[in-house]
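Left out: one protein chain. Kept in place: all the others.
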Amino acid sequence: MSTAPQWKNPVVRWVDERLPIFTYMDHEYNQFPMPRNLNYFWNFGALASIVLVVMIVTGIMLAMQYTPHVDHAFNSVERIMRDVNYGWLIRYIHMNGASMFFIVVFIHMFRGLYYGSYKAPRELLWMLGVVILLLMMATAFMGYVLPWGQMSYWGATVITNLFSAIPLVGEWIVTLLWGGFAVDNATLNRFFALHYLLPFVLVGVVGAHVVSLHITKSNNPDGIEMKGPQDSVPFHPYFTAKDSVGMGFFLIFFAFFVFFAPNYLGHPDNYIEANALVTPAHIVPEWYFLPFYAILRSITFDVLFIPAKLMGVILMFGSILILFILPWLDTARVRSAKYRPIYKYVFWVFLIDCIVLGWVGAQPAEGTALIIGQIGTFYYFIHFLVVMPVLGKIETPLPLPASIAEPVTGGGGGASAGAAAAKMEKS
Amino acid sequence: MADTATSPETGDEDAGRRDFLALAAGGMGVVGAASFAWPLIDSMNPSAEVLALSTVEVNIDPIAEGQSITIVWQGKPVFIRRRTADEVAAAKKGDGEDLRDPQKDGDRVQNDTWLVMIGLCTHLGCIPLGQKGTDPKGEFGGWFCPCHGSHYDTSGRIRKGPAPTNLPVPPYKFVDDKTILIG
Partner (left out) sequence: MRKAMMSAAAAVLMALSGSALAAGGVEVPEREWSFEGVFGTYDRASMQRGLQIYKESCSGCHSLNLIYFRNLTDLGYTEAQAKAFAAEYEVQDGPNDEGEMYTRAAIPSDRFVKPFPNDNAARAGNNGALPPDLSLMVEARPGGANYLYALLTGYADAPAGTDMMEGMNYNNYFPGHQIAMAPPLSEDGIEYEDGTKATVAQQAEDIVTFLAWASEPNMEARKKMGIKVMIFLIVLTGILIAVKKRVWADVH
C-alpha cells in the first residue's frame, strides 16, 4: 500500500536519497490513508493550520511597522491603519484572524468531543491539542495588549492580577510579570517579545500534533478503526480536494469580516488610547475568552479555606486543564456519539452550557446573570467529573458497524456490537 | 491546500484527473496567493507620511564661498557647496579628462556657484569626506571616501577608486536667490 516511490527526476532522487523529504511528503500527504467516511467537520484541523500561517505572515509584516512603546504604540497602530500601504488590510486580517482561529479551533475541539477523538489511542494527540489551545490563548491575550487601547490596558491589568490570587508569592509574581508597579512600558515590551515568540512555539506543538495524528490516523464519525484498504482513501487527491472546499467557504466567511465588518468582533473602547487613570465602565474580554471569564467571576464566595478570588482563578484554569484528563474521565467503550444514545444529548447540553457561559461572560457580574453563571460553572465541571465517568458505565452503546466500508445495515445484529466495541478498545 | 500538495510522480492514473477543472482551481489558487502576497510586500514600501516628507527647503544664504553644508533629505545626506572660482575652473577643466562616468560639469549644476548632490559614495554608501575645511579632499580637491578610497573631483565626479558612478544630483530648484527646494 505505501510503497516507497521511485523518483524519476534525478535532482529529486539525489536529494531524497540524502534527505527523504519527497518520500516523506508522498507518504504523509499523498498516499496517506484517510477514513473514507469523514464529514466536513474534519476540515477544521486543516483550516486551523491555514489561519496559523496567515496570522504569522501578517504578524511579521505588522511587527515591521509597530512600535512597542507606551507613547507610540497606539499611534503606530493608527499609522498602520492610515499611512502604511495596505496596512489597514493586514491589520484587519490579523485582528479578525485571531477570532477566526478560535472559531475554527473551537469547532475542531467540539468535533473531537462529539466523536470521541480524544479516546485511546489518541490521548496524546488530544493533550497536544490542549497545549495548542493554551498557547493560542496566551498569544491572543498578549497580542490584544499591543494596540494599547483602553481594553488592551485594562485587560492586561485584570488578567495579570489573576496571579495575585496565588498565596504567598502572588504579589511577587505580578510585579515580576509587569516589570514595575503597574502595567507599563516594560510590560508592553515583554508582551510584544512573547507575542512574537509564542506563535513559533505553537508551530512546533502543531508539528507534534500532526506527527501524532499520522501515527494514530484520523478518527472518523463511526469511531472505529480502519481495518484495510477498503476503509480508506489516499489523502491526495481526496482530502486535498475536500479540505480545499472547506477552505473556500472559510475564506469567504473570513473575508466577510475583514472587508465588511472588521470591527464587529472588537470593542469600541480599544480605539481610545490607554489611560491608567480611567477604567472603562464595562470591561469585557474578547469573545473567545468569555466562557472562561464567566467561570472566573462566578465564584463570589469562599470555598472552605480557599478565598473566592483564588477559587475563581483555580476554576478558570481548571476548566481548560481538566481537558488534559478527559481521555481517562470518559469511561465509554465506544468513541462516537453516533453510537451513544445518551451521550448524544449530553454533548448538546454541554455545548449549550458553554454558550450560556459565554453569554454570562459578556454581562455585568450581578443579578440573574451571576446566578446563571454559577449554575453554568457547576455544570461545566459536573459534565467532566461526574457525567463522563458515570455515563460510560451505565450507557448501552448501539451496535457498531463491522467496518467503515460496511454501513451499519450490512453489519447487522446486536450481538456483534459488543464484539466490535471490544475490538475497538484493543486497537 | 490543493496547490501546495506535491503531485505524485508515481503512476499515471492521476494524469486523467488533471483536467480543466483542476487546472482552473490551481490557476486561481496561484492568482489568489499572489494577490494576497502583494499587499504584504507593498506594505514594506515607503508609507504615505514618509512620501509626504519627500521635499525639503534649504536656506543657502549663510553659506560662505568655499563652504559646504550637509542637510538631510529623505534620510540621506545632501551636500550643498558654494564653490570658489578655482573649484569651478577645476571642474570645467575636468570635462575634457578621461572620465569613468562622463558628465559635463554644466550638466551637474544649475548655477556654477552651487553644487548640490547626494553625499553617499556610489561604491557602497559611505559618506565621503570633504565637507569640512580640515577634511582630506582626495587627489582631485573634491571629496574622498575613506571606506574604500574613492576620489571625487570638485564637481563630485568619480576620478579614482572603486566607485562606479559620479555622486548623484537630487532633483532641486531655486525658489529664490536664498532658498532651494530639494525633492
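Which chain is which? They are A and B, in the order written, and residues in each are numbered from 1.
The rule we apply is simple: contacts are C-beta pairs under 8 Å (C-beta built on N, C-alpha and C of every residue); 3 or more make two chains touch, one makes a residue touch a chain.
Keep in mind that this is a model prediction, so the values were computed, not measured.
S.K.: Just name the one of A:163, A:196 or A:271 that touches the chain not displayed here.
M.R.: A:271
S.K.: Just one of A:125, A:165 or A:290 touches the chain that is missing; which is it?
M.R.: If we include the chain that is not displayed, A:290 is the one touching it.
S.K.: From the listed residues A:251, A:346 or A:391, report the one that touches the chain absent from this view.
M.R.: Candidates A:251, A:346 or A:391; residue touching the omitted chain: A:251.
S.K.: Extract the touching residues of subunit A with respect to the undisplayed chain.
M.R.: 36, 39-41, 75, 78, 81-82, 88-89, 92, 103, 106-107, 110-111, 114, 233, 237-238, 241-242, 244-245, 247-249, 251-252, 255-256, 258-260, 262-265, 267-269, 271-272, 280-282, 284, 286-288, 290, 338, 348, 351, 354-355, 358-359, 362-363
S.K.: Touching the missing chain, which residues of subunit B?
M.R.: 2, 17, 19, 21-22, 24-25, 28-29, 32, 35, 48-49, 52-53, 62
As a convention for this text, only the chains that are shown with their structure count from here on.
S.K.: Averaging only over C-alpha atoms, locate the centres of subunit A and subunit B and give their separation in whole Å.
M.R.: Chain centres of subunit A and subunit B, defined by C-alpha means, are spaced 49 Å apart.
S.K.: In their shared complex, at which residues does subunit A touch subunit B?
M.R.: Counting only subunit A, the residues touching subunit B are 5-9, 12, 22, 25-26, 29-31, 46, 50, 57-58, 61, 64-65, 79, 82-87, 89-90, 236-237, 240-241, 243-244, 247.
S.K.: Tell me, which parts of subunit B touch subunit A in their complex?
M.R.: Against subunit A, subunit B makes touches at 1-2, 5-6, 8-10, 14, 17, 25, 39-40, 42-45, 47-50.
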